[in-house]
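Every protein chain of the complex appears in place save one, which is left out.
Every chain is named by a letter (A, B and C) in the order it is written, and numbering of its residues begins at 1.
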Amino acid sequence: MNVVAKFEIPYYQCLDESSILHGNLPDSVKDTKQLVKLYRLMVLLRIFDTKAIALQRTGKLGTYPSTRGQEAVFVGMGAALANDDVFVPYYRDVGTLIQRGVKLSDILLYWGGDERGNCYHKDSEDFPYSVPVGSQPLHGAGIATALKIRGEKRAVLVTCGDGASSQGDFYEALNVAGAWKLPIVFVVSNNQWAISVPRSAQSASQTIAQKAVAAGIEGEQVDGNDVIAVCDRVTLALKKAREKNEPVLLEILSYRQSDHTTADDASRYEPQGIREKEWLKEPIGRMRKYLEAAKLWDEEKEKALQAECSVDVEGVVKEYLNTPPQSPESMFDSLYAKLPDIYLEQREQLIQKEIVAHG
Amino acid sequence: MNVVAKFEIPYYQCLDESSILHGNLPDSVKDTKQLVKLYRLMVLLRIFDTKAIALQRTGKLGTYPSTRGQEAVFVGMGAALANDDVFVPYYRDVGTLIQRGVKLSDILLYWGGDERGNCYHKDSEDFPYSVPVGSQPLHGAGIATALKIRGEKRAVLVTCGDGASSQGDFYEALNVAGAWKLPIVFVVSNNQWAISVPRSAQSASQTIAQKAVAAGIEGEQVDGNDVIAVCDRVTLALKKAREKNEPVLLEILSYRQSDHTTADDASRYEPQGIREKEWLKEPIGRMRKYLEAAKLWDEEKEKALQAECSVDVEGVVKEYLNTPPQSPESMFDSLYAKLPDIYLEQREQLIQKEIVAHG
Amino acid sequence: MADITLVEAITQALAYEMRKDKDVVILGEDVGKDGGVFRATLGLLNEFGPERVRDTPLAESMIAGLAIGMAAQGLKPVAEFQFMGFIYPAYDQIVNHAARIRNRTRGRLSCPVVFRTPYGAGIHAPEHHSESTEAIFAHIPGLRVVVPSSPARAYGLLLASIRDPDPVIFLEPSRLYRWAKQEVPDDGKALPLDVCFTLRVGTDVTLVTWGAMVKETLAAADTLAKQGISAEVIDVATIKPLDIETILASVEKTGRCVIIHEAARSCGVGADISAQIAERGLMFLQAPVQRVTGYDTIVPYARLEKLYIPNEKQILAAVTNVMEFA
Partner (left out) sequence: MADITLVEAITQALAYEMRKDKDVVILGEDVGKDGGVFRATLGLLNEFGPERVRDTPLAESMIAGLAIGMAAQGLKPVAEFQFMGFIYPAYDQIVNHAARIRNRTRGRLSCPVVFRTPYGAGIHAPEHHSESTEAIFAHIPGLRVVVPSSPARAYGLLLASIRDPDPVIFLEPSRLYRWAKQEVPDDGKALPLDVCFTLRVGTDVTLVTWGAMVKETLAAADTLAKQGISAEVIDVATIKPLDIETILASVEKTGRCVIIHEAARSCGVGADISAQIAERGLMFLQAPVQRVTGYDTIVPYARLEKLYIPNEKQILAAVTNVMEFA
């Protein structure tokens, strides 16, 4: 017996569970303004999240998936992206999206059941949320193919959950990214659950990062409660993608501190005590403690931030609730570049139906 | 940075390119009768293969995929299977099938365009050829699930090509086999080509065996020109599957010494000289040389075998050519357990159509 | 006996058959502890254990492929897809293998699988949770397609589907999951898999429908009755094979027909029914068959979905059309 191939999966953390920094601050997050910005965004996210859930509970929003506990994952990724990179999100991300110029009110609009929540700004090349789990890594690979064909030095960041890593499309995307040397970074936000199915039941693989081995690309695990590590590892991976066309798979480990969505009740299946235990590693408190120790943050600043975020979120909610409805015929108006004539009659019937319904 | 996981991919060979045995004969192939049997089957396979291609060229058979160069893979696997294991083949396998009680004439019938080539013997639980590349590993996993639910100590062997290892279904099957600890062995017969696409263009992974890492199961590479190694590694893997519910992925390396099928022309894309170079490792010559050195074989035996196989194959061809045609309505008769009444009219029309056509 | 909902009738049928037949095995995403996102498999893990109620990794093609292998071994898998919009990754396995294994082996192997999934719009869910694409299965030889629309029919048709030796696509209208309750004796009695259900007998017009649209259609029939129009209401229920005889007999009697379905109009199952009536019933048709269907557009997100779904008014308007045709 000879050994023909060997692999190792590294794990990265900067700020440990006790908010102690190991080594120096990495280049990408060295700037204190950047550190504070990451923190502020995480706080905004959590306040928004709480509000969104409240809106859902009072019938003002549809099903909504909480980001609670995963703030560092999404905020860290968003901060690592360059403006002209292309982002392909999955449905749980709010923190990256807001750093891509997407309005929080649009995110509410989306979950409120209005397609216009996916419009973003006109020039955005980012994909909207993709609901079918695991379908978006291939879109990311396609975008990366286009960027590479054109010789542009831009990268793609595509995200999905741990459950998504069981989908065939996920592996196919990793594989082609390796085979074609595509400028793409795959992030699996491993929050330990796919609705009621725990990570351990998804796969016998010790890590999700090692799924990269199947594609002959690099894979690494990152502490997803450590926004510094997340931001840094994603930054480096994107750089590698942009400059060397080397795709990377990052498994970012955190914990879903919530039900799967507002339609779910995790108490049915989540063993007691885990959530509380995992809470000790939670990203916002960890970062705050670090910032305070570094004299970059204090109680007063915190209060001001909380107040500011609440006001912002209230404004966002107002904007959301005041959005005028789409016309019924909008159902047809983006179906094709130009609606084929044979569907015009249906479009007309639809308008009549609406008039009758409200007339 | 910590390392959280490490992996190694082993490579197995018993008989090297010069027919030198490294180490002792493994237990599973120790018996000299077994050695000779493996050789004889490989020779039969090659004679059959040559005949099948000739039949196709003269319009007596449909498209046919040659097994030339891959005899050790299929013969070795077949010898490793226990009678009550379940086999799920892909379309290129003849060598395992004949060891499963499938008649060579049935294999011709199949490629001759007759579904009855998939009937096998009534009690067979084996799957027939599956044409959609990469679809069969999931069937294997399903069969293994059934065996495990019932607590039976049987295993499943499922095969596919190197191209198939790019399909999502392939990874999904490996993954669930690991997650559910299924009694299954996956064999990838890596003949270096998927029609015109070379192995190197399928995936950046250094080996296909390492795709097992993604699923948290064992993976190994085996010399596919060495029937002893193939038989032994498959035997051991099946034992592991049966006794410990530990799935294994075996990448068995050989070379496609032919066009993809009779419908293909490899000279369009196969670089000159490779095939000849690879021929030096070819399994039948390698084994013969070993057997001769071990005084288990000689020119006379060879002549007798060749003659015997040719006679056998002629018989098989005769049986094939003399098979009476299926009735037209057979098109309907296995569609459902009982054909729903509304299709009876179509069935009747079909019978009439046939009568008109020949009347 | 308490009245139960459609989804409870599903659970009841699953439990009944699992008690009776140890080969019945459930698999799907979140079917275990969670009991499925609609609670259709609630309590089954507790009663039958994790070998027979299997939470799968998240992969629909895998769910179908596993079920096919299990079924070939004589198990009777009931595979759940979380929503019909997520069945498409399994389309290859279902069409290329489930529907063909028996035929491919001339009957040596078979595929007694039930592929269950919630289906249809109207529950204010996100995109892809509102599909009604029964037509893409109804076109495929070798499959059966079944759509229950009441607790009793859900129970009886699911039992029949599990017992059927061939693959069945079993589409459960999620809008009706908790709509109406009904007493459903747990007697293990299956309903036939290729006979339409005549829910109302009538003489003036035949309303042909299935799935959640049975609700609006029955409401329309009530309204019509008040207007003195006697509507016969047929719940097709078994989309494939399609019992066209019952429909034809009704249309022969009434001379008029409106077909109602939620799926997009073009190449929907309604087209096939209409075509068959036109082919075989032209002589007794007193007006062209009308279809009231979903639009040829993507089901909109929650805010507009109600406008997408055909409503009673549309059905009444179509009936007026066929009644007034001259």
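Criterion: a residue touches a chain if its C-beta (ideal position, glycine included) is under 8 Å from a C-beta of that chain, and two chains touch if they have at least 3 such contacts.
Source: prediction; values computed, not measured.
Within the whole complex, touches from the chain that is not shown fall on A, B, C.
When the omitted chain is restored, the residue from C:V7, C:M62 or C:V289 that touches it is C:V289. Across the entire complex, the residue among A:R116, A:R268 or A:K301 in touch with the chain not shown is A:R116.
Only one residue from A:V29, A:L147, A:V197 or A:C309 touches the chain missing from this view: A:L147.
Interface residues of chain A with the unshown chain, by the touch rule above, are 86, 88, 115-116, 118-120, 122, 124-125, 127-128, 130, 132, 135, 137-147, 149, 168-169, 172-173, 175-176, 179, 330, 333-337, 340-343.
On the side of chain B, touch with the chain left out of the figure occurs at residues 62-63, 91, 110-115, 131-134, 163-164, 166-169, 194-197, 201-203, 263-264, 268-269, 325-326, 328, 330-332, 335, 343, 346, 349-350, 353-354, 356-357.
Contact residues of chain C toward the unshown chain are 61, 85, 88-89, 91-92, 95-96, 99-100, 103-104, 127-128, 133, 135-136, 138-142, 240, 242, 263-264, 266-272, 274-280, 282, 285, 287-291, 295-298.
Note that only the chains that are shown with their structure count from here on.
If you average the Cα atoms of chain A and of chain C, the two centres end up 36 Å apart.
In whole angstrom, the spacing between the mean C-alpha positions of chain B and chain C is 40. Centroids of chain A and chain B (each the mean of its C-alpha atoms) stand 43 Å apart. Among the residues of chain B, those touching two or more other chains are numbered 168-169, 172, 175-176, 179. The set of chain C residues that touch two or more partner chains comprises 57, 59, 61-62.
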